[in-house]
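Got a structure for you, written out below as structure tokens; questions coming shortly.
For this view, one protein chain was removed and the others were kept in their places.
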Amino acid sequence: MAKTINVGLLGSGFMGRAHANAYNQVNHFFELAYKPVLKACYGRAQNIERLKAFQRMWGFESIETDWKKLILRDDIGLIDVAAPNFLHRGMVIAAAEAGKIIVCEKPLAMNLREAAEMAEAVEKAGVANMVMFNYRRMPAVALFKQLVLEGRTGRPFHYRALYNQDYTISQSVPLGGPLWRLDAGAAGSGVTGDLLAHSIDTAEWINGPIAKVTAHTEIFVKERPHAETGKMEAVTIDDACMFLAVFENGSTGTFESTRYARGRKNYNTMELNGEKGAAYFNLEEPEYLQFFRYADPGTGKKIEDHLTGWQRILVTSREHPYMDKYWVPGATIGYEHTFINSIADFFKSLDGGPPFQPDIKAALRTQEVCDAVLRSAKEGRWVRLSGAGQP
Amino acid sequence: MAKTINVGLLGSGFMGRAHANAYNQVNHFFELAYKPVLKACYGRAQNIERLKAFQRMWGFESIETDWKKLILRDDIGLIDVAAPNFLHRGMVIAAAEAGKIIVCEKPLAMNLREAAEMAEAVEKAGVANMVMFNYRRMPAVALFKQLVLEGRTGRPFHYRALYNQDYTISQSVPLGGPLWRLDAGAAGSGVTGDLLAHSIDTAEWINGPIAKVTAHTEIFVKERPHAETGKMEAVTIDDACMFLAVFENGSTGTFESTRYARGRKNYNTMELNGEKGAAYFNLEEPEYLQFFRYADPGTGKKIEDHLTGWQRILVTSREHPYMDKYWVPGATIGYEHTFINSIADFFKSLDGGPPFQPDIKAALRTQEVCDAVLRSAKEGRWVRLSGAGQP
Amino acid sequence: MAKTINVGLLGSGFMGRAHANAYNQVNHFFELAYKPVLKACYGRAQNIERLKAFQRMWGFESIETDWKKLILRDDIGLIDVAAPNFLHRGMVIAAAEAGKIIVCEKPLAMNLREAAEMAEAVEKAGVANMVMFNYRRMPAVALFKQLVLEGRTGRPFHYRALYNQDYTISQSVPLGGPLWRLDAGAAGSGVTGDLLAHSIDTAEWINGPIAKVTAHTEIFVKERPHAETGKMEAVTIDDACMFLAVFENGSTGTFESTRYARGRKNYNTMELNGEKGAAYFNLEEPEYLQFFRYADPGTGKKIEDHLTGWQRILVTSREHPYMDKYWVPGATIGYEHTFINSIADFFKSLDGGPPFQPDIKAALRTQEVCDAVLRSAKEGRWVRLSGAGQP
Partner (left out) sequence: MAKTINVGLLGSGFMGRAHANAYNQVNHFFELAYKPVLKACYGRAQNIERLKAFQRMWGFESIETDWKKLILRDDIGLIDVAAPNFLHRGMVIAAAEAGKIIVCEKPLAMNLREAAEMAEAVEKAGVANMVMFNYRRMPAVALFKQLVLEGRTGRPFHYRALYNQDYTISQSVPLGGPLWRLDAGAAGSGVTGDLLAHSIDTAEWINGPIAKVTAHTEIFVKERPHAETGKMEAVTIDDACMFLAVFENGSTGTFESTRYARGRKNYNTMELNGEKGAAYFNLEEPEYLQFFRYADPGTGKKIEDHLTGWQRILVTSREHPYMDKYWVPGATIGYEHTFINSIADFFKSLDGGPPFQPDIKAALRTQEVCDAVLRSAKEGRWVRLSGAGQP
């Protein structure tokens, strides 16, 4: 029989839904020692009806409008932090102090200082923890990493990542409320924490630590109406952020993220060009990994000259990461399954499986890069990173 | 409060899983008057351990190894037929006679005669029913239909459909057992019922009734080992089937389906070329609908000449069919959601919503086309279809 | 020093231009023993100004308005037939009788009878000859053939060809005049000779002889204004033609061609699915060959499972057919170069190089298939072809 893990979910918005779905689905696809029970979900008292609807939709046993109370409940063993960024620090530290297992949505924190405090708290408490950089567990991204580990790309020369969207171009998009991601007070930063953090997490996972960066940020719409008050307020988050990087392994990187890239909806792309091969992923066609095979990893022997070309690998077969758990070759999974895969791997780690990555310590490193990027943009100069590795 | 529908699922294989998942998920994404309760699932006694694992994985309250008994249970209101094709007829007729709501996996039957008996039984019983031609509810396919209804393609000239896979090329792939789709006794036909039935269902839904066909079928591997006995047996199902068609609206069609198309995994494609525009869908990139806009449906005015080109519409925004129920623009759903969408629409039809299509009567029509195709192939001549329309 | 070949060009329209360009360019890219001299071009007396402009543009030494006279000129050694189809027969036979080297644009003739007479005349005369099925010499198509010869596709199961365009949808497109391709009296057939002849030529070249066909043709616009008289005339050519085929090697084929495929401009595609691999070409992205590598031709060993996918080979490198003659890797050539490559290979064959294919005899075979297709469509039944091979 599966052991139960009693889950308290802090958050009932977009991410709350994605996490709730993952807990509901994880045991349908993975054989696991653990099975989550949805004990309680938290929302603000002023949104009580929305919270109740969320509870009903996802099957939580109870609701709470005081997150501190929820964290302290004896019947809850795992705290899942899926609230806006400004709440992460308090919630994670309280959960750590209460000895709970922690799942935290990304970005870890509003800034590096907060992130460091959180990392310290969980280390002190010794609680199991993970941060939901879910794209590592998109099968095609996991295959990307696997090809690199298999030596199929060889000495790396270039890494290139975009995470571009277009949903805040209109000047009438409000700030605050459900769109707290545009509010610096709630989000900490703009695209840097929201989108670039993903790009940085996968970049360092795949290509190792970044050594230095030079960055630029931009705010295109300077004032927006506030969703709740209707008053125009200054926009202080970064609408767009781009940076050049040099990795410790000597390869170079370019990164860009924006919510003003007309035509791009969820254009999270990554490319690595190495001596023996290259790989490319684009979240707008998530079932594919593109791979350019140039030389065999073992022998170094070149592929027949007239046969080289970018392969579009349809990552839906049993031999691909995670795909043996789902349907049949050619039957795709979607966005939500990256959360399911993450929870599955985290639960396995709780049961003696491989340690889960990224945990809060690893996410602290990503926060460090984000902070260096924002500092570089602010100060108009290259910023060097500490050598701290990242698993 | 949602009213419960007590579900009995006949089948615990690939399709059983897909249906079970749909019942589990449908209320997480759709606000519905009905909520399914998974009362019982059926499997053969000799596979009892597999059946129990299936029960546990998907949360059924009980199991049955006698499907007739399951159908007659008073606590069950909806019978879902997800067993191999040769069982459909008996199960559907028994369920109809027992007055149950019926969900039936496609193809409806082994052949036209069976299908006609089933249609008669459900009509006589007057029970609500649906057939799971799930691809109609792939958002991009639903958008395809919508564009046609909006007049964006105009007078149709050509329809073109492929459903190609490559998983039975190896001569060592066995026949029977889990791969009952290669066994004529269990499947009725080969690719015709399995794959072409999908193509025909969507073709007639989108482009109206087919008037006549000329077909060819092929068996490439003549003998295969039986999965259970190991003995070589003659393959009698069609490995590949292709046909030309003329639609009642005067447009022409080409159809092809095979399990020997090396490189194609789930290559279910459809293209319509009309006077005002064209559309193309490929299940191997299911999040896209390709659309060629040539003239406006209302005015007939041509698009600026230098701007025409195939558009790749990323069908993940709130304005696209079904997508307002899921995540955010750019976040894809997968194969399994076609089943969820189908069950949602069916439940809505039970609650006074639009009548669900296709029902068993409509699927009988698809069976009629399949039979005409197979007859044409066998007799080497054009076969004309009765004018029976299809919603 | 290169030996000169004195060329007389019969035709000054679209194809006349393409051939004239080829003669001008062939020695710029290929080291050849022969060098063409553009002695004369032919046009009708009523178009004398257009003809003179053509002469000036392309550098012909003289013009003729009587093609019979041109053919008989002593200073001309090669007759290039690039006139409308209805003139091919007379021109080729006269050229053969005059002992001239013959280049003939496709389709060879208006029908099989004409083609047979032409083949007989050139055989009797023993003159060197070629037919301009230029797409064989598109580098990506030549690579397609090469991969098949290298055993990279293995036992063939399916061949699939489209040649779809959309330029005659409007009812106001006239018939006759420059658009003689819509006039049965000038063209012989519609898409069958114009487009499908290409598809059939490459299909039999790549996959061997077709054994039998069942076809359907359609005329969508029944009357059109004549370009010269303005009067409405009945359209008697085939607007669209599609057929199913069985090849002598046991594989199946589907073919379709139309000028009513809204959105498709020059959509000449071909796909072969074999046991060891598959290939796909699309003339709308002519610099690519798509290749699915499944098993090595020699050992039969499968490619690593997780690495299979369609490769988009950018056919512009020195190791690709013809591309060592042009620019640098990544620099494309265009439509016109298929003619240049054809003339280069033909001139090499005149100088002791490999015999040129297709010659008129091979084109007779293609005509035979076209005729069988049209007969099948007319008679509504399968038509079997003679076993005559095709190089």
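Here the chain labels run A, B and C in written order, and each chain numbers its own residues starting at 1.
Basically, contacts are C-beta pairs under 8 Å (C-beta built on N, C-alpha and C of every residue); 3 or more make two chains touch, one makes a residue touch a chain.
As the structure is a computational prediction, the values presented were derived from the model and not from experiment.
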| item | value |
| --- | --- |
| Residue of A:Leu51, A:Met138, A:Met242 or A:Leu385 touching the missing chain in the full complex | A:Met242 |
| Among A:Phe54, A:Trp180 or A:Trp310, residue touching the chain not depicted | A:Trp310 |
| Residue among B:Lys35, B:Arg56, B:His226 or B:Arg312 that touches the chain left out of view | B:Arg312 |
| Selected from A:Asp166, A:Glu287 or A:Asp359 as touching the chain missing from the view | A:Asp166 |
| Hidden partner interface residues of subunit B, rising order | 143, 146-147, 288-289, 291, 293, 305-314, 317, 319-320 |
| Where the missing chain touches subunit A, by residue | 153, 157-158, 160, 164, 166, 169, 214-216, 218, 220, 240, 242-244, 246, 250, 252, 254, 256, 258, 260-264, 273-278, 280, 292, 294, 310, 380-382 |
| Missing-chain contacts mapped onto subunit C | 14, 17-18, 20-21, 24-25, 27-28, 57-58, 165, 167, 265-267, 283-288, 314, 316-317, 326-337 |
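Throughout what follows, only the chains that are shown with their structure count from here on.
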| item | value |
| --- | --- |
| Proportion of interface numbers common to subunit B and subunit C (over half same, under half different) | same |
| Taking each chain's C-alpha mean as its centre, the one farthest from subunit B | C |
| Centroid spacing, where centroids are CA-atom means, of subunit A and subunit C in whole angstrom | 54 |
| Euclidean distance of C-alpha centroids - subunit A vs subunit B, Å | 35 |
| Computed distance of Cα centres, subunit C from subunit B, in Å | 41 |
| Overlap residues in subunit B, where contacts from two or more other chains coincide | none |
